[in-house]
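Left out: one protein chain. Kept in place: all the others.
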Amino acid sequence: MQNAERKCRGFVALLLVGLLFLFAACNGSRELYDLGIVLGIGLDRSAEEGAVDMTLQLASGLQGEPGGGMGGLQSGEAFINYTLPGDVSLSHFRQFKLRMQKEVYLAHNELFVIGEPLARAGIGPYIDFFLRDPELRVSTNILVAKGSAAELLAAEAMLSEYPTLSLSQREDSYPLSGATSRCSLFDFVSAMASECRCATVPMAELQAGADGEPISVFNGLAIFRGDTMIGTLTQEEVSGLLFLTDAVRNGALRFSVDGSVVEVELQRSKTKLCYTVQEDGTADILVTIRSGGRIVSRAGGAAERNSIIRAGETRMQEEMLMTLRRAQELHADIFGFGDAIAKCEPDWWEVHGGNWEANLPRLRFAFDIVLEPGEL
Amino acid sequence: MRNQSFTPRQLGVALAAFIFAANRFSSYYTETLRQDAWLSVLLGLLFFAPIFLLYVALAREFPGKGLFQINEIVFGKGIGKGITVLYLFFFILINSMNQRYVADFTVNTILPEMALAPLVFSMAIVFAWVLRCGLRATMRIGWFVLLFAAGALVLSYALLAKQMQPANFMPAFRHAPVRYLQSAHTNAIISLGDMLCFLPLLRYMQPGKKVLRPVIIGILSGAALTLLCVCQNILVLGVLEPYRLYPAYDVARLIRISDAFSRMEFLFTIPALLLFTLRVLFLFFAIVEGMGQLFGIEDRRPLLLPTVGLCAALTFLVVSGSGELKAFTMGVAPFFSGFFVLLLPLLTLTVFLVRRNRVQEVIGNNAECREEVSA
Partner (left out) sequence: MLHDIFRKIGYLIRRSQQPGNAHEEAPDERKLFERLELNKERIQSYYGNDLVLRACNVGSRAALLCYIDGLADEKFIGDFVLVPLLRPWLQQGMRLSHIKEHFLTAGDVKETDALPLLLGSLSAGDCALLLDGEAGALLISSKGYARRGVEDSTTEMTARGPRESFTENMRTNTALLRRRVKSPDLLFDLCSAGRYSKTDITIAYIRGIAQEETVAEVKRRLAKIDVDAVLESGYVEQYVEDAPYSLFATVGNSERPDAVAARLLEGRIAILVDGTPFVLTVPCFFMETFQGVEDYYARPFFATFLRVLRFAAAIVTVLLPALYLSFTIFHQEIIPTKLLFSMVGASANIPFPELLEMLLMSFTFEVLREAGKRLPRAVGQSISIVGAIIVGEAAVSAGLVSAPMVIVVSFTAVCSFMVPAHNDAFTLLRFIFIAAAGWMGGVGVLLCALCLLAHLASLESFGQPYMAPFFPLRRGDLKDSLVRAPLHDMVARPTGMTGNRRRVGGNK
């Protein structure tokens, strides 16, 4: 009897395990060679009304030959750019799959490049599409191309054989360059979800290189209200933004004092903002900065240390004021002042928060800057 | 079934893992309180305290007995079995929902191209195997699973330190009081109240001098880990937190050690999945215990496969997707579960207190009968 029971149980167990193998095709495994590894995605406004040119940059040498009838096909040695017009949707991606004979794999996508015309038209639906993809990283960088995203993706790469990796690495290295900031998909969507904050996205453009070939260069930031680009910050205005958002890690100051041109490398900088709200809906903001670094060069003149320090502090203030003026012109809170006030003065914000953008130009700023460069 | 005994300390650890598992990747409390979600954990503990005292009172009055045995003693055999059926219905439903949650989470995040059926089927086989190994073995591995999950949480704190913004907790205490009540109620009933499933298993606990202390430490540890998890979600995700179905998973997706190691959310999901399967297993043990008590089957082994199969089948029927599951958890479960978690045990204790003498007589008779039989 016990034997029969055991046999029954063994049979049932075998049956259960065997049934598992009936599900053999349901597990979603993919061989490495079946993957079309996407490194970068570019979006441009199409000539066709309402359509978007989507460019996928894939690692080459690993990919199969594309099918016929592709849109644009550009190729470097290490990568292939596929461009396909259409609407950014599931069927659009399916077209890629059909033509490349590979599975579009977005998990290693490093960069989104949005062409400026499309950015000005609004990119919300496309962001929503990509955000819902489980493979895509929210830490993917975003970049706005002055001109065409597809051209930027095809430009010669500086740090890597893949243009997207090069661009992405340069954007990631903003703390070292101090010349741009970084905007990931997460940062962008957080700004979109915020009540008043505007996202700033690095901009890049093509310039002629030494050998005449176009190379990509970072130049300024794009300002987005919601999902639509409303303006830009020039390269000079970027450093002001970095000071005000406490994002300076390795900044540079260049200024004249007493006939000499001084360059200071800022290696430590800490910004604190103190808000005093007013009943009329405006606020007074005290910007306190403590910076340290070293004087890199001093050409001409014999300025005293104190003069250099004062001139440096003045220069920092000027840069910040430049950026503030630009933001106020655009009624764009790119610094997060509104978010900060909403958190620390919620009662006031409930009353006046709705008019924040309108009141932005009326904000008053005071600066308390201390610069402590190293020994001369 | 053999291999069922466990110590009070193991029970404490199991409770901590059980509570932590409920909140590791879920988001049902964030929608209500958003940046104050951490408060719902503390308030939930406060709300749960009287329920906990109720369970302690029941356990003290019936030492060495499980919930289903207590039902039969207090209400009599017929009504007791009826009450047991109610509890079983609750545990089976909760178990199926938990399994569905795990399966949905896995399919939505880790294995997007996998069908639900083979996943649920595979999990069912694993559950059956672990059930067969016994409650004792499951209790023994509890500390490892808890430590693994807690370690992953602490590691994620260290790796995401730069992305944490304490200002995300502001503005604090801005919601209507009823929302705090609602969130505390939800937390108390769902993540803490499901601990009811340990009451039937108390009959297997080895008697010890200190029982209450490890249990309380376990509950508080689970709540503390939950608090850490919730705080991390708020610190990192900020305004995006209420919009995500699995906020802790999204937090893990942001971990970036260097260019080479930036997509490791799967590695941080593994301890959480292990934790969640442990939670489902404890519910299974309660169900098997109830089935055995109901049908009078001492050896629980024949009940394992049918129980696992039943719950696996119900996994497909109980809800149609993650959205419906979340809606149920937010809207219906606090009241539905409240009946089983609070009202039924309260009724049991009340009836016992009213019929105390009669019940003790019954217990005494049963003890005499057992002595005669053993002699």
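We call the chains A and B, going by the order they appear; numbering starts again at 1 in every chain.
As a working rule, contacts are C-beta pairs under 8 Å (C-beta built on N, C-alpha and C of every residue); 3 or more make two chains touch, one makes a residue touch a chain.
Just so it is clear, the structure is predicted and the values come from calculations on it, not from any experiment.
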Contact list for the unshown chain, restricted to visible chains: A, B
Candidate in contact with the missing chain, chosen from B:122, B:315 or B:337: B:122
Residue, one of A:7, A:30 or A:362, that touches the chain absent here: A:30
Contact set of chain A toward the excluded chain (per top definition): 20, 27-33, 35, 37, 39, 59, 61-62, 105, 107-108, 110, 135, 165
Residue numbers in chain B that touch the chain omitted from display: 3, 7, 10, 106, 110-111, 114, 118-119, 122-123, 126, 129-130, 133-134, 136-141, 143-144, 259-261, 263-264, 266-267, 270, 273-274, 277
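One rule holds for everything that comes next: only the chains that are shown with their structure count from here on.
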Distance from the mean Cα position of chain B to that of chain A, given in whole angstrom: 41
Footprint of chain A on chain B - complex, ascending: 108-109, 111-115, 117-118, 121-122, 125, 167, 170-171, 174, 238-240, 243, 250, 253-254, 256, 259, 262-263, 305
Chain B-facing residues of chain A, complex: 12, 16-17, 19-20, 23, 26-28, 30, 107-108, 134-135, 137-139, 169, 172, 186, 189-190, 193-194, 340, 342-344, 346
